[in-house]
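Can you keep this structure in mind? I'll have questions shortly.
The excerpt is restricted to a subset of chains, each kept in its original location.
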Amino acid sequence: MSILHTVNKSTYERDTLEACVRLAAKGGSVLLIEDGVYSAMSGGNKSSVIENAKDLSFYVLGPDIKARGLGEDRLIDGIKVVDYKGFVELTVSNDSVTAWL
Amino acid sequence: MKFSIQVSEGPYNHESSVTAINFVKAAVEAGHDIFRVFFYHDGVNNGTNYATPPQDDMNIQKTWSELAAAHDIDLVVCVAAAQRRGIVDEGEMTRNKKDGMNIMDGFRISGLGQLIEAGIESDRLVVFGD
Amino acid sequence: MSDAKKFMYINRKAPYGTIYAWESLEVVLIGAAFDQEVSLAFVDDGVYQLMKGQDTTEVGIKNFSPTYAALGDYDVNKIYIEKESLEARGLTLDDLQHLVWEDEDEDWAEKDSIRVVTSAELAEIFEQQDITLSF
């Protein structure tokens, strides 16, 4: 079974992303949406939360990074950008979806 | 594939409703079925027809209603959550002696069992909340 | 039960500050009628939901914590608590309600519903679920 995890809060504000990373099994996919996309930026104190989670694949919702003025060039290496269509595809290609609220 | 959606936050205050709407649109465009959208917690406030949002912003409540009509989507507001927060349909109006009702076209009020059933009947359940 | 789906409820929020804990429990109780395989996980501040001795009298709102004790009667008896979350908060199992169920197959012997598991174990349990509801 593979799980798509969604995280919608900034890791600077809440413990949500850290919970997800701790409790997601190896090989899982994590999609950052809404305020969760701030966690995808490189160069911050908490960029290491994602940088250290080598066993997971990270995605970020493009419309949400554009809304917030974050350039794709500032994303942590290896994070893939998807649109809503890509979000739907990730829910299909994984076996289930867990929202970290 | 058959999807169901849970929306756990009210419109405008949180982005959840908007993300859910954009997800539903993309799923429908990709040829998937949306079996049900279940509104829980403050999410029930998506189902009011009393709102008059600013004209230069998305009308969230109305967008749900239009999506339901266009794609035959079952929009269910949880009755227990709705009673706490004041979303009323004709049955609730009569039962609880209210002077009016504010349920939006395309929404219906029903029990929590509808959420469990959505989980059982659908291939994927996707939750949008806070 | 071969057609039954595995439902997991993830509870990550403290009680009373927000309603998620209580409204999550309402779903679990209704859902118990559907003959699915149900598990609950309490992680992060969600572990506070099970604290013993809750008394909301002075706040003036409903104390829903006694309802957790009824879960066993609804055949909800797979209740996972993340060890790391307890420890981070300086809590032990003794701080939490003792939840039990009666095993029909063993002459209604009373058994513990709560299992303390590590993050790694919980991650594996999450992988086996069909439906995850998050509160």
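For this structure, a couple of remarks:
Every chain is named by a letter (A, B and C) in the order it is written, and numbering of its residues begins at 1.
One rule holds in what follows: a contact is a pair of C-beta atoms (placed from the backbone, for glycine too) under 8 Å apart; a residue touches a chain by one contact, two chains touch by 3 or more.
Not measured: the values here are computed from a predicted model.
The stoichiometry of the full complex, written with the chain labels shown, is A x2, B x2, C x2.
FYI, only the chains that are shown with their structure count from here on.
The touch graph of these protein chains is complete, with an edge between every pair of chains.
As a whole-number value, the distance joining the C-alpha centres of chain B and chain C reads 27 Å. Annotation for chain A: residues 96-97, 99, 101 touch two or more other chains.
Counting partner chains per residue, chain B has residues 8, 125, 127, 129 touching two or more of them. In the complex of the two chains, the chain C residues touching chain B come out as 5, 7, 19-20, 23, 26-27, 30-31, 33-34, 36, 130-134.
Within the complex formed with chain B, the residues of chain A that make contact are 6, 8, 33-35, 61, 63-64, 83-85, 87-89, 91-92, 96-97, 99, 101. Residues 6, 8, 40-41, 80-81, 84, 111-113, 115-117, 119-120, 125, 127, 129 of chain B touch chain C in their complex.
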